[in-house]
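Following: one structure in structure tokens, then a few remarks.
Every protein chain except one is present and positioned as in the full complex.
Chain nomenclature is as follows: A and B, assigned in order of appearance, with residue numbering initiated at 1 for each chain independently.
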Amino acid sequence: MLNNLPFIVVVILMALGLYALLFKRNLIKIVMGIHVLGSGVDLFLIELGYRTGGIAPIFTMAPRLEMVLPTPQALTLTSIVINLAVVALMLSFIILIYQHYGSIDSKKRRLKG
Amino acid sequence: MILLEHVPLLLIAIPLLTAFATPVLGKVNSFLRNFWIITALISTELMGIWLGHDVLKNGIRVYTLGAKLPGLTSPVGFPIRIILEVDAMNAFIAMIVISIALISFIYCMRFMEWSRNLDKFYTLLLLLLTGMMGLTLTGDFFNMFVFFEIVSISSAGLIAFYVHRGEALEAAFKYMVISSIGALMVLFAVGLLYAQYNLLNMAAIADSIQNSFVDKVVVALLLSAFLLKAGSVPVHMWKPDVYGEAPVPVVVLLITSSLVSLFILFRITFTVFGLIIDTALLGWILAVLGILSIFLGVTMALIQSNLKRLIGYSAIAEIGYVLLGLGSGLIGFPSLSEFGVKAISGGIFHIMNDALDLSLLFLVVGTIIHITGKRDMNQLGGLARHQPSLALLFLIGMSAISGLPPFNGFASKLMIYESVYRFNPFLTIVGVLGSIVMLAIFVKVFVVTFLGIPRRKDIKEVPESMLAMMGILALFIIVIGLFPNLFVDNLITPACQALIHPEKYVEAVL
Partner (left out) sequence: MNEMSKIVRTVACVLIIPGIVFGLYVILHGHLTPGGGFQGGAVIATIPALFIIAYGEKSRRILNRDIPSLVESLALLTFISLAFLGLSATFFRNFLVNGGFIFGKAIRFGINPGYLNTGGLIPLLNLVVGLEVSAALSLIILIMYFGSKKEVLKDAK
């Protein structure tokens, strides 16, 4: 049970993200939903690479040689950077939409989805 | 020559280099910038053609980044490494992408002449091209995710290019939400695959795959993500908005990007999971989605008056034909009958024709908007009197897209109909009906827009370069329509064989 705790957190995060994405009307909350979903996936990737008793995969002054897998961490880093770009882009769209219509409510316009 | 062995990579790297050089050169001089972009794209085009020729002659090419051999320095298993793998199918799609991109860039030079912020526009456009080339040529799942996101981000930026239009912003936001959900699905699927096999390479995964429950989840996730991007029926809602609002050269590249994602879809279903999953079920799902796309595309196109939205809906229907062909081919996979092979080649052939026809129609409509400033067809009329060449080009495009005999749409649709009829006559009937309704719609558009009394006097002239680019597309359409066998034998059949023989794809890497 305790070993599976991170995976349960992943499921909770993804469920929360999907909930925000599907049922919230505020555009900023939709973006938050996407980011939470993305964080869930990132946590899942990180968790994949964990080995019991492993240390961070750095050779500099390492106390021992059992290390966690570095590959999922590299993947996660890439996906964090991409997520950052996506969120920045969407927030700037929201700024412009707000300037244009004076509202960030998705129901007011045909902006579902 | 040393450069030739790097061609698969240069196809991605040269647009990338050009994209980053564009803002710097644009500060110097806009003519220099345009010259540089066109030169780079023409050289990329030549390399693409050379690569296609080479792959057809010498077989699959594998390019490894960072080391000479794909499997080098691995204590256990296959190393995580970026690999580009080009077989006949990849090379075929890459040639389509780069040719359409070249045409739309040259068209762009005059079309966007008076816009602000052109440096950034070209940077994004080139990044979009880079993403598409990467998606086409990559042989690695995580790499695919990265290129998927490059395509999403850059195209969202381009869709919102007309920032003063609120609808464009909304369309871009919608597109971005949908494609980032798709990208997260891809990432999750990649994570699941990595968890099971410790591998990220497509060929290596295809080699070591077992039919576990998690694999089915992975297939479902990847399938829905790429259908989202391709804009087939249950998730088509972004398409008309985006195609209606984006600048026309961007729309042409977006059509190509949705065809590229269809290609990735088939690469995944045939090559990676083809031998283990229940292909009959999957094939039926794809064929039914194709039928629904055709039905919905043409019915919704009937009631549109905005020209770009109308063609956007017919683009959904065209995606439906490709799905129909390849889906019914997938039903019998891997023990394919002759008709299965024919359905698959028809689908692949239709990818090419689709790109040509839709691009031509969109470019003609873009020119109409450019010279009149109106995008609603009820405000237009009698354009044939001012612009007979434009009317002729539109006529060619619409006949090709609705599958009239001497044009290319007929050749590929006939292949699809013939073979799908053997699986299920009902599917064919819906397909034929869809084509007929589409013809009716486009006849209506043609009559309203080009015939009748001219309503407006202030019509600008069409720049020659734009006309020339549309002429080239029309030429291709006619040539393919007149000599379909030439293209089917030399391009489509090798591509189809590459798709239905996954074991060769696997062997080339391992």
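Here is the rule we use: a contact is a pair of C-beta atoms (placed from the backbone, for glycine too) under 8 Å apart; a residue touches a chain by one contact, two chains touch by 3 or more.
Just so it is clear, the model here is predicted, and its values are computed rather than measured.
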item: Absent-chain contact - pick from B:Phe20, B:Phe35, B:Trp50 or B:Phe426; value: B:Phe20
item: Touching residues on chain A - with respect to the absent chain; value: 56, 58-62, 65, 77, 81, 85, 88-89, 91-93, 95-96, 99
item: Hidden partner interface residues of chain B, rising order; value: 2-3, 6, 9, 13, 16-17, 20-24, 27, 63-68, 117, 120, 123, 153, 157, 160-161, 163-164
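Basically, only the chains that are shown with their structure count from here on.
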item: Centroid spacing, where centroids are CA-atom means, of chain A and chain B in whole angstrom; value: 29
item: Parts of chain A lying in touch with chain B, wherever the complex brings them together; value: 21, 27, 30, 34, 37-38, 41, 44-45, 48, 71-72, 75, 78-79, 82, 85-86, 89-90, 93-94, 96-97, 100-101, 109-111, 113
item: Complex contacts: residues of chain B adjacent to chain A; value: 80, 142, 145-146, 149, 152-153, 156-157, 160, 163, 166, 169-170, 172-174, 176-178, 180-181, 183-184, 187-188, 190-191, 194-195, 237-238
